[in-house]
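Omission of a single protein chain aside, the complex is shown with its protein chains in their original locations.
Chain lettering (A and B) follows the sequence in which the chains are written, and residue indices restart at 1 in each chain.
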Amino acid sequence: MIGSRNSERIATAIFYLIALLVSVLLAALIGYILYQGLPVINWHFLTAAPLPYQAGGGIGPEIFNSLMLLVLTMALTVPLGLGVGIYLSEYAREGRITRAIRICIESLASMPSIVIGIFGLMLFVVIFKWGFSVISGVMALTALNLPVMTRLAEDAIKNVSPDLREASLALGATQWQTITDVVLVAAIPGLVTGIILSAGRVFGEAAALLYTAGTTTSALNFTDLNPLSNNSPFYLLRPAETLAVHIWQVNSEGLNPDATQIANGASAVLVIMVLIFNLVSRWAGNWLFSKKTGQ
Amino acid sequence: MINVELSNKIGKYTTFFCAILIITITMAIILVIAYKGLAIFTRDGVSLRNFFLTTKFNPDATPPEMGAATFIAGSVAVSLLALLFSAPFGIGLAIFMAEISRGWERKIMQPVIELFVGIPSVVYGWIGISVLVPFIRNNIGGMGFSLLAGGIVLAIMILPTIASVSTDSLRANPADIREGSLALGVTRWQTILMVMVPAAMPGILTSIVLALARAFGEALAVQMVIGNAIRMPTSLLAPMNTMTSIITMDMSGTVMGAVDNDVLWTLAFILLLISVVFILIIRTINRGRTAMG
Partner (left out) sequence: MFSSKRGLGLALSVVLAGSILLSGCASNSRTSPAPSTSGVSTSGVDFTVSGNITAAGSTALQPLVEQAATQFMQSDPNAKISVQGGGSGTGLAQIAQGSVDIGDSDLFAAAKLTAAQATGLVDHQVCVVGFTTVVNPNVTVDNLTTQQLQQIFTGKITNWSAVGGSNLPITIINRPTTSGTRATFKEYALGGLEEAQGIALTEDSSGAVAKAVSGTPGSISYLALSFASSNNTVKMVSLNGVAPTNANIISGQYPIWSYEHMYTKGDPQGLTKAFIDYMMSPAVAPLIQQLGYIVGSSMTVSRTS
């Protein structure tokens, strides 16, 4: 019969083992991706356009598309998410509308991304006739990211000390002035951390973009910066395959002889970007927090 | 210069407008998916029994065969398998982080979990295809593309969900119940098993439901490793399919309004209903808790 002291030791050992296994698994995963992918990455790989059927293509346009879609999505979802977050934490009274908002946010948050993707296919690609394009992808990503941003904003605002709010109001500021000049400013560290973290997730999204932004991209001509011109990388109606979708596509269409290397290289770039987003969000959050609190 | 009172009003109405917008977007998506999801029954005349209980799926045949049982069973099988693999590790990790680790371990494991979450699902699918599938084919059997491969890939993807939500739940336990138990001479492990975990059970159950929801909704990583054969998931090593994988493979090849398109929307609607059901389950689990404290 195992004594309670021994069962204590065994249990502790098992838990340490679990933690160790999980850490080793992560190290193995990231290690494998970097091991396979880093040798593929060079300047040419990162900037050249993909070759449709030959070896030696790159992922330059895909990286640009991922970033462009990310920036546009954030430009839409940050203000909207902030708006809803402010409303929920400052103005909303418990009632039917507030409950409806919360239910909607939860529902939108739990929707599988492929479902949002096919909704985007139906509405933006087919009905609006935008085709497989940047703007279709941005709309799908916005629907995906909006609940995340809303929760983020609401949490960040709720975490601001009520004393700050009281003090501002006591000084005669209106509610809106309090929100914009005091509360939001105080919430910046939390907001920035969260935005950068969610940016990492948007950067890696593929299912929602497969049928909205498409699985191909035109070669990007950076000399033409006019968003209204067909040729420009900023033309919103051009197909815009992103890095994550490219990994899927290269494997699914299998036309490139070096598809394995491309997928490895692209995976490594994706993982490195996510690591960068994670690190930057931590540092930015810490730095902003120390600026704010003077520590 | 804008009048301060006016800007106050504008601010209030703008944020209210944002809130209404989010309601509109969500309702639009849900209503459209529901409408299109039911079309297979209302407009195309497929019976419920036909859809849910038959396994032959060939929308091109005349008459079209609409048996979705293989997809639904496949999704359930792969999600439950993933849960089976990852729940012990996820909860174990949570117990480690909340109860056993001293501080520096938590500082390591926290970023570890965040990184797991951060890795995009396509990358998991790619590692699955390049490492896991050949491993299963060469060392265990079958073609490699299998329910087992899907289960393992999904397990790794839902592990951080279980771990982080359970950790939060365990940490939210009031400290006195631990102190009280230890003061009575109960060992740490017995305290965890008989006091802390039961107290955090709503949160742990929530984490499991959230993980299941994530598993049901995963599309690309699963589609890359399960082989996409239209059959019931009867064997661990045989290829199979899921609701998300058939949507991924067939959606672009169908015309809106056609029967073969409608059936995919029905599957999307089922996925939506499943996530709604999971939300309701979570709310029910946690209702008692908020009442308590």
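Descriptive notes on the structure:
Heads up, the rule we're going with is that contacts are C-beta pairs under 8 Å (C-beta built on N, C-alpha and C of every residue); 3 or more make two chains touch, one makes a residue touch a chain.
Predicted model, so just to flag it, every value in this text is computed and none were measured.
Checked against the hidden chain, the listed residues B:A61, B:I108 or B:V277 yield one contact partner: B:A61. Here the missing chain is touched by one residue of A:V125, A:M149, A:A173 or A:A266, and it is A:V125.
If you put the hidden chain back, the residue from A:R151, A:R165 or A:R238 that touches it is A:R238.
Contact with the chain not shown here comes from a single listed residue; of A:A92, A:L144 or A:L184, that residue is A:L184.
Although one chain is not drawn, the whole complex shows that of B:A34, B:M249 or B:V276 it is B:M249 that touches it. The chain not displayed touches subunit B at residues 7, 55-61, 70, 143, 145, 227-232, 239, 241, 249-250, 252-256, 258. Touching residues on subunit A toward the chain that is not drawn are 52-53, 72, 75-76, 78-79, 125-126, 129-132, 135, 180-181, 184-185, 214-219, 227-228, 230-231, 235-239, 251-255, 259.
Assume only the chains that are shown with their structure count from here on.
Touching subunit B in their complex are the following residues of subunit A: 4-5, 7-8, 11-12, 14-16, 18-19, 21-23, 25-26, 29-30, 32-33, 36, 79-80, 82-84, 86-88, 90-92, 97, 100-101, 104-108, 110-116, 118-119, 121-123, 126, 143, 146-147, 150, 174-177, 179-180, 197, 200-201, 203-207, 210-211, 244-245, 247-248, 251, 260, 263-264, 267, 270-271, 274-275, 277-278. On the subunit B side of its complex with subunit A, the touching residues are 4-5, 7-8, 10-12, 14-19, 21-23, 25-27, 29-30, 32-33, 36, 89, 92-93, 95-97, 100-101, 105, 108-109, 111-112, 114-123, 125-127, 129-131, 156, 159, 163, 187-190, 192, 213, 216-220, 224, 244, 247-248, 251-252, 256, 264-265, 268, 271-272, 275-276, 278-279.
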